[in-house]
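The other protein chains are all here in position, but one chain of the complex has been omitted.
A and B label the chains in the order they appear, each numbered from 1.
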Amino acid sequence: MKVKEIAEYINGEVSGNAELEIINVGKIETAGKNEITFISNPLYEKFFSETNAGAVLVSKTFKIKEIRNDLTVIKVQDPYLSFVSLLELFNKDETAEEYGISDTCVIGKDSKISETVFIDDFVKIGNGCKIGKDTRISAGSVIGKGVSLGNNCRIENNVVIYKNCILGNNVHIHSGTVIGSDGFGYAKQEDGIFKKILQKGIVVIEDDVEIGSNCTIDRATIGETRICRGVKMDNQIQIAHNVYVGEDTVIVAQVGISGTTKIGKRCMIGGQAGLVGHITICDDVIIGAAVGVSKSITKPGMYTGYRAKPFKEELRQEASIKYIEKLREELRNIINKKQ
Amino acid sequence: MKVKEIAEYINGEVSGNAELEIINVGKIETAGKNEITFISNPLYEKFFSETNAGAVLVSKTFKIKEIRNDLTVIKVQDPYLSFVSLLELFNKDETAEEYGISDTCVIGKDSKISETVFIDDFVKIGNGCKIGKDTRISAGSVIGKGVSLGNNCRIENNVVIYKNCILGNNVHIHSGTVIGSDGFGYAKQEDGIFKKILQKGIVVIEDDVEIGSNCTIDRATIGETRICRGVKMDNQIQIAHNVYVGEDTVIVAQVGISGTTKIGKRCMIGGQAGLVGHITICDDVIIGAAVGVSKSITKPGMYTGYRAKPFKEELRQEASIKYIEKLREELRNIINKKQ
Partner (left out) sequence: MKVKEIAEYINGEVSGNAELEIINVGKIETAGKNEITFISNPLYEKFFSETNAGAVLVSKTFKIKEIRNDLTVIKVQDPYLSFVSLLELFNKDETAEEYGISDTCVIGKDSKISETVFIDDFVKIGNGCKIGKDTRISAGSVIGKGVSLGNNCRIENNVVIYKNCILGNNVHIHSGTVIGSDGFGYAKQEDGIFKKILQKGIVVIEDDVEIGSNCTIDRATIGETRICRGVKMDNQIQIAHNVYVGEDTVIVAQVGISGTTKIGKRCMIGGQAGLVGHITICDDVIIGAAVGVSKSITKPGMYTGYRAKPFKEELRQEASIKYIEKLREELRNIINKKQ
């Protein structure tokens, strides 16, 4: 594909060799002369003079300090988004679909399975499931009885979905993730022994959700645990029973959210953060990495710290700790002078 | 089932329509007119006037501020425990058992398997295993050679139990959990290269233990890693080699316990807490969420903080940090006045 064709595809403006043939996308550090790369983060601007790429996407406001004859520049609105489009463009052929159900699968009775699905080896599908068109289930996954999967879902390897859970369309679940295992609930009896509370609810995952590898999302005690449309979850995240995660919220790896907590829309939760149960986080909240949240948050903004506080307040407190030693010294001076 | 029959079953006292037909249990926010719900947590008392449930369980000390003709009240000793009993009562029929061993299983030689087991598709059982009566192993699980499972165990999907581990009766292990993988042990050689230390011990899990999804419990280097009777573990918990967890201890999600550490009886360990190796926690200790424990704890009570301290002490210290800025200001005033 020629640079001029690429420029047209992403609505960009070429400076340099518009006839250059591009065969792939690449990282700025390693791309070769028939590859295209991008600069978005200012930290990477220094690579402009070093890269071996044949072409580079930059923003319309990018200042070219040095003209390179061997590097064609395409100016676009958002170089990162354009690069993402090119990533897809150059990998289109790879995603050719095969359909079919492997001989080594076990499919339960009374299941309604679309004709255009792909179900790989050693998949077990329980009774009474419903699987939409163009949905793909990879080897080793187990779909419990009564589960409903929408259209165009992608269930990777060794995923487990417990009975009766409901997934919408375009849901992508990575390997080793467990959806719908029992919530963690016990009632302490008079003799001190814990009695298990039956977990009778389900998990509902709405459209366009992606969930990483080795996550766990527990079924509700009664009712549902719900992950709303467009939520993106990284790996090793724990979602307890009856949690609600609002639309377009992004959760980074190893976060834990305790039971019945409700997260708003468009929140971002940093890696290893933890939220206690029975609290509510409003829309548009950013929670930093490894932050502990033990109270509801009612105002949008950024929260940080071992015990979550508004970002600026926490930063100031954290910074103040280093003055303690100086305070001690000054105070000692004052006391000594007085004596 | 009529309200009066339910009241008799849970030893409660009815105010309202004792003839009302109840068909299921429900959450107070969503229950309908033929469902029964409960109020235990004071935070939920406000729902008394709002719920659409037909009946509600409350404690004997609950004060009814408003009489509702459409809401029958049953007073009981412990509404939560009674509700748990009703959850089971209304879901009895669902737990009808099937027995049998799927054709797609592979069972090792010399294994002693009770006649009343259920072993689902794609389960691999190694040589010389012993599986007790009424034990159920779900699809995709792998039981290593020489493993012993007691009676009435429930091994969910894609669980892995390494060779020679021993499980008691009534053990419930959720999907994706790995029992008995190698402890993390290396000896640094003179050349700086780490040499693996063979992990020759096993994991022993006693009766009535429940373990969540995607947990990892490592086998001992020599001897055993032991989870005692009645322990309840949430999801994504890491238990290192040679750890000992005492009876009726409860561990919340994403906790990590390092090697050779010993936890007492009836402890509660909050989510994401971490314990270093080679320490001892006495009985009846409560460790808060995300707490780091680097020393043994010898007194019962509650411990909190990034570095575990007794709760009140830690709370006071944490609170004191916000005075630093004020101290600086006051001290500056004193110094300025002197000059």
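One rule holds in what follows: a contact is a pair of C-beta atoms (placed from the backbone, for glycine too) under 8 Å apart; a residue touches a chain by one contact, two chains touch by 3 or more.
Given the structure is predicted, the values throughout are model-derived calculations rather than measurements.
Considering the full assembly, A:V25 is the residue among A:V25, A:L57 or A:V285 that touches the omitted chain. From the options A:S15, A:N91, A:N127 or A:Q189, the residue with contact to the unseen chain in the full assembly is A:N91.
Interface with the hidden chain, as seen from chain B, comprises residues 104, 106, 122, 124, 140, 142, 158, 160, 162, 176, 178, 181-182, 184, 186-187, 189, 192-198, 200, 214-216, 218, 222-223, 236, 238, 240, 254, 256, 258, 272, 274, 276, 278, 292, 294, 306-307, 316-317, 320-321, 323-324, 327, 330-331, 334.
In the full complex, chain A contacts the hidden chain through residues 25-27, 30, 43, 78, 80-81, 84, 87-88, 91, 102, 104, 120-122, 138-140, 156-158, 174-176, 208, 210, 212-214, 230, 232, 234-236, 248, 250, 252-254, 266, 271-272, 289-290, 306, 318, 321-322, 324-325, 327-328, 331, 334-335, 338.
Criterion: only the chains that are shown with their structure count from here on.
Note on chain placement: the centre of chain A and the centre of chain B lie 26 Å apart, centres being C-alpha means.
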